[in-house]
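Every protein chain of the complex appears in place save one, which is left out.
Here the chain labels run A, B and C in written order, and each chain numbers its own residues starting at 1.
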Amino acid sequence: MPESSVTSFRFFLPLEPRYGDIDPQRHVNNVAYFRWFEEARVRYLRHLGLWDGRDFDRIGVIVAEAGCSFKSPIGWDEQVEIGVATKHIGRKSLHLVYAVRQVAGGEVRAEGRTILVGYDYDKNHSVPVPEHWRTTIAAFEGWPAGGPPT
Amino acid sequence: MPESSVTSFRFFLPLEPRYGDIDPQRHVNNVAYFRWFEEARVRYLRHLGLWDGRDFDRIGVIVAEAGCSFKSPIGWDEQVEIGVATKHIGRKSLHLVYAVRQVAGGEVRAEGRTILVGYDYDKNHSVPVPEHWRTTIAAFEGWPAGGPPT
Amino acid sequence: MPESSVTSFRFFLPLEPRYGDIDPQRHVNNVAYFRWFEEARVRYLRHLGLWDGRDFDRIGVIVAEAGCSFKSPIGWDEQVEIGVATKHIGRKSLHLVYAVRQVAGGEVRAEGRTILVGYDYDKNHSVPVPEHWRTTIAAFEGWPAGGPPT
Partner (left out) sequence: MPESSVTSFRFFLPLEPRYGDIDPQRHVNNVAYFRWFEEARVRYLRHLGLWDGRDFDRIGVIVAEAGCSFKSPIGWDEQVEIGVATKHIGRKSLHLVYAVRQVAGGEVRAEGRTILVGYDYDKNHSVPVPEHWRTTIAAFEGWPAGGPPT
């Protein structure tokens, strides 16, 4: 899964760490970053009109892979924002990347990635990525006709 | 980070999903797997005598990378176990792998990996992996004198 | 909501605190106790055959009130068990009480209580407690014919 530079994100979710995100080492726990990626991802899908934010059986994707590189710790009193971008769409898969950026200063604290697979929650099996997802994402991300720049 | 076969694990944590691990799609949420990996990891370190389970400033490592491949969903009423093994020790880093295995049947539902870095929580900077960690882990994992089998 | 003595519990869920339950003060966070009560409650309902552990729209109740009295802190390396008992059944409500008890020594660390209301998740409104819930709970709790002892 490709990493990404922060400058390429067109969607950011502002986020304040919760007290419950802090662990006994007094910084944001590693697991919380995946919670944040999830939040940023579903808000990205809703922002693009691909999910209505209400019908959880129509969210259309399931997580097949997730990863995160942690750069430096985050404290409870820091404000961050989560960048989300789609980097690749396969026949059944979407490759998303994330960055956790400190609002004051812009420092990147972590970079994440997930592979989502098209999923039908009524039938419990994977499905191809719908054509209107491809065109919507390509338009939002500003991809040229041939797909994302490599 | 290398994947691993379940047969190579010498440490397993039995685990029952919590109701709070279940998401609106009614299976274990992707974030919960990282919570489970964390639990299995600290119990592995305590089992090996590398951490006492009490002094959180002496846990000695910080998470630098985490990843998971999700194979098939897990329900609330399933019993699973989390395998943990160390696959490589660098000068400052430990590479651990994980498997989430269904107890009934043995099916692997997910495979995970983390890179941990030696860390001094008093001074807030990375440190080399202590020598007694190397010998303890090598002995537990049954590595030959030259290190883990490749 | 009435408190309860530990001796009156007929159902206990053994439970090991998770690393993720520990907060920056290095003991189990107050919110985690409510997560534990939830877990103990649904396992109690399943144990009594009132829920199958799979169909979340058939769980039959919604939480109307929840409370907890915290007696003394719990560390990550302690083993506890959660007692659950029904203390009263109204026309639409069930009053449950909980105790968090240290396994070694039996000390009660916290006492909880919830009021559940019968709920139809298809129609999204409250419903009376079904008659077979009353008889099943009364039998399990060993109530005399006239209801729970006061």
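Please note the rule applied: contacts are C-beta pairs under 8 Å (C-beta built on N, C-alpha and C of every residue); 3 or more make two chains touch, one makes a residue touch a chain.
Just so you know, these numbers come straight off a predicted model, no measurement behind them.
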From B:V31, B:V63, B:I82 or B:I137, the answer for touching the chain not displayed is B:V31
Missing-chain contacts on chain B, rising order, are 19-20, 22-24, 26, 29, 31
Chain C positions in touch with the non-displayed chain are 24-25, 29-31, 34-35, 38, 56-57, 59, 62-70, 73, 121
Chain A positions in touch with the non-displayed chain are 18-20, 22, 26, 35, 38-39, 42, 46, 53-54, 56, 75-77
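In this section, only the chains that are shown with their structure count from here on.
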Whole-angstrom distance, CA centroid of chain A to CA centroid of chain C, is 36
In whole angstrom, the CA-centroid distance of chain B from chain C equals 31
Residues of chain A that touch at least two other chains are 24, 29, 31
